[in-house]
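This structure is in structure tokens; I'll ask about it shortly.
Here the complex is missing a single protein chain, while all its other protein chains stay put.
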Amino acid sequence: MTQYAEGITAEIVKEHGLSDEEYAIILDRMGRAPNMNELGIFSVMWSEHCSYKSSRLHLGKFPTKGDKVIQGPGENAGVIDIGDGQACVFKMESHNHPSYIEPYQGAATGVGGILRDVFTMGARPIAALNALRFGAHDHPKTRQLVSGVVAGIGGYGNCVGVPTVGGETNFHEGYDGNILVNAMAVGLADADKIFYARGAEAGQPIVYVGSKTGRDGIHGATMASAEFDDESEEKRPTVQVGDPFVEKKLIEACLELMSTDAIAAIQDMGAAGLTSSAIEMADKGGIGIELNMDTVPQRETNMTTYEMMLSESQERMLVIMKPGREDVAMRIFKKWELDVAVIGQTTDTGRMVLNHHGEVVCDMPIAPLADDAPKYDRPHFAPEVRAQISAKDVAKPAHMGNVLLSLMTSPNMASKAWIWNQYDRHVMADTAASSEDPSDAAVVRVHGTDKALAITTDCTPRYCFADPFEGGKQTVAEAWRNLTATGADPIAITDCLNFGNPERPEIMGQFVGCVEGMAEACRALDFPVVSGNVSLYNETNGVAIPPTPAVGAVGLIPNINQRAGFGGMKAGQILLAVGDTRGVMGASLYLRVIEEREDGGSPPVDLAVEKVNGDFVRGQIRSGRVVACHDISDGGLACAAADMALASGIGIKLAHEGDLPMHGFLFGEDQARYLIAADKEDAVAMLQDAKADDIPLMVVGLAGGDAISVNGAHNLDLVKLREAWEGWLPDLMNKVGED
Amino acid sequence: MKSAVIVFPGSNCDRDAHDALKRVTGQAPAMVWHQDTTLPEGLDFIMIPGGFSYGDYLRCGAMASRSAIMPAVIAHAATGAPILGVCNGFQILAESGLLPGALMRNAGLNFVCEKAPLTVANSNTRFTSAYAGRSDLTIPIAHHDGNYNADEETLERIEGEGQIIFRYGRNPNGSVHDIAGVMNENGNIMGMMPHPERAVDVNHGGTDGLALFESLLGSA
Partner (left out) sequence: MKARIHVYLKPGVLDPQGAAVAGALHNMGYNEVEAARQGKLIELDLTGDNADAAKARVDEMCAKLLSNPVIESYSIEMS
């Protein structure tokens, strides 16, 4: 057998990211040397992005089933049962690299892609969130990246008309060369009207809908190949550009088509566009595909099959229709002024056959693309265990109020209003709580009901770096806690696992540790993973990002009038802390901001305690005793109290006694804790309940005055705090002339 | 009250408008597609909702204002029936020439979404009669092009005629005279950037928008 087809060299194979072993498998499965089109298709399908070749082995460790899980990982998005015949569809996905190269379009197309994952399944998107991680705030590129990413998210989400209700924004020098843009979308559907990529049969028409195909984002590796084509200038990879107007029309048109019962299977064209959408539907249906490339709507002239198959042009879907129902799609998509074309049909051959200009330009078996995709057990080792640091090991600061001010105005804690004011948080008129509201999770009503979804994104990379296993546990536990603090029943999570180069054993060790820690927490909290995404190779010049396994979590609030936020506290109300405070300081915000160090072990997470404390809090919220509730996380009890004081516009008098050093009490980051405000009688009743249930619950303060104080001293004036807390980000973004 | 909501490609507050009207009037409004050329018979009220009709391309509202349904809307307006344009709907009405002035890019250049403090500048209209005796409201805004602009002569005229209906308590977008909502000379067409349909429910945006729909219900 010839090793290479005409025009293909070992160099070209290498540029397609295929190893010698992988190429040998291709030769075997094809029974001949692949041509350029076939090589390109293998290359994208076997890429890390599509095949999860480094991560698949470990992703199997996640619990993915549960009473409420309708669809776990493997489809476009996860689906959970929220009662009354309704389902919630959600997923989070990374768009890191494109956002670093072109922040506006990178972030915009990230939002567009994740929305498509959700409405592809028949769900109307009802909420978007974004977990953003930028480099150091004073890094020369950071401001431009922040403004571009935020404008891109807003530009797309606002136009599409899906409220951007929450998320998080962190700054850390570990992301100087690789920012993270993780977008999450949540949708609503009828549980018996979910659409899948599976379900197609032979002899059905394949319909292309949405935007035309251009040369956007074609596989970078191949583009670098000068041998590939002399007109390299014309064919250089171009940035994908999003068109939210088309996306909005696509949502409406797809949902309209889905109400007709004419669809056999549907898949959006995301990464690796036409290739992966066609192959996934064919593979899941065990069928073949035949496409006539001449009929693919094209934006540019003289496009090759290779370009069309690998293009990542946005806002496109591939639909396999029931036979004879093509006209239904035609009518609906023409009404919405979108491109629509029948481009082929399914077959019983199990092969992908592409015709272009009257010639067969690709003829390959489909099964090996999925079945024989490489799966690696990459070497990995866990980092050295770090010693725990307790408050006794850390010098006592002189003035707690000054420390609190420093923590609250540090980049990760300062108000992010400058960002979320640029997002439409209210469209669709169901947003009960978003970024602007004092709530640990966004709360979005299920349209036309009294139910609501609580939605959050979380991750503490500091902890994951210190101890991947405990950090992984903590990430899931904090998401669970944030949902609980609103009064919701946590249901399931999606994840977005961002790491460096998996070929380095220490990075792979971070990945494995985080996954195993997350899996343990998911099992203990009955909080399965229903969808997710892995983003590896986030590193520059050998420097990897901190391990960042971001989690997006969804819970259900059965009655929207029985929920809690962390504002609304009034003078005379009592502050109580749920959970034990031991003053754990390792990898804490305190160490990072005040002592400029990040050493020490990650705070240990006792999942059994997490569960009982959370269940206690949720029960108290539903009993109506809780005025305000906030989970205690970054910066400890004092920062949680400061958030509540700012949200309520009233001071807090904290009281501390006992052996624990005061800075451990205030700033320690012990887990499984909540801060609750309640009227006196209710506080007494809660203390009784807690005693009966053996839950640690302690009075820690009293609402009142216009400052935060501890034992009558260490005052931090609320007006001063608010000014600095609100001012930090606008001051950063409005600085002029320093780039 | 028999009402209609005009839907353009890119409209995204059409469902919100529908739900608010249904809640207040007890009757679901007709949803009219932009390519239709006639309106349902006997309409008491037309609402042009917010969104990004035609992607806000060219100018916000420009293409929608030239779409097939607009001649019928303009003819209906001539009969004196009330028409409300919210956000993109305001931009469409201004582009149609049914309202004075134009809406430009926000002075701060960024999209602004916030619960905006407003004052009722004229409660003696069919859109605002139920606000009589109330001056301060909070109604959400969410727009990129809400910077109201008109020449001096026009401003003087609309100020003098009481055509300015709402003003911002804290100007979010650079609008002249803090204008958030204006009415035509006849008093039957109003455009406003704030979203009253997002303020009809305690669990979402408050209830300060209710009185606007109640005013219309009272006048219909």
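Letters A and B name the chains as they come in the text, with residue numbers starting at 1 for each one.
One rule holds for everything that comes next: a residue touches a chain if its C-beta (ideal position, glycine included) is under 8 Å from a C-beta of that chain, and two chains touch if they have at least 3 such contacts.
Keep in mind the model is a prediction, meaning the values are calculated, not measured.
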Among B:31, B:104 or B:210, residue touching the chain not depicted: B:104
Hidden-chain contact residue, picked from the options B:56, B:95, B:178 or B:208: B:95
Of B:59, B:126 or B:177, the residue in touch with the unshown chain: B:59
Subunit B residues touching the omitted chain (full complex): 58-59, 62-63, 66, 94-95, 101-102, 104-109, 147, 149-150, 174
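Here is the rule we use: only the chains that are shown with their structure count from here on.
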Interchain centroid distance [CA atoms averaged], subunit A/subunit B, Å: 36
Subunit A to subunit B touching residues, read off their complex: 151, 154-155, 158-161, 243-246, 248-249, 336-337, 420-432, 436, 445, 560-561
Footprint of subunit A on subunit B - complex, ascending: 9-10, 12-13, 15-16, 19-20, 50-52, 54-57, 110-115, 140, 142, 144, 195, 197-198, 201, 203-205
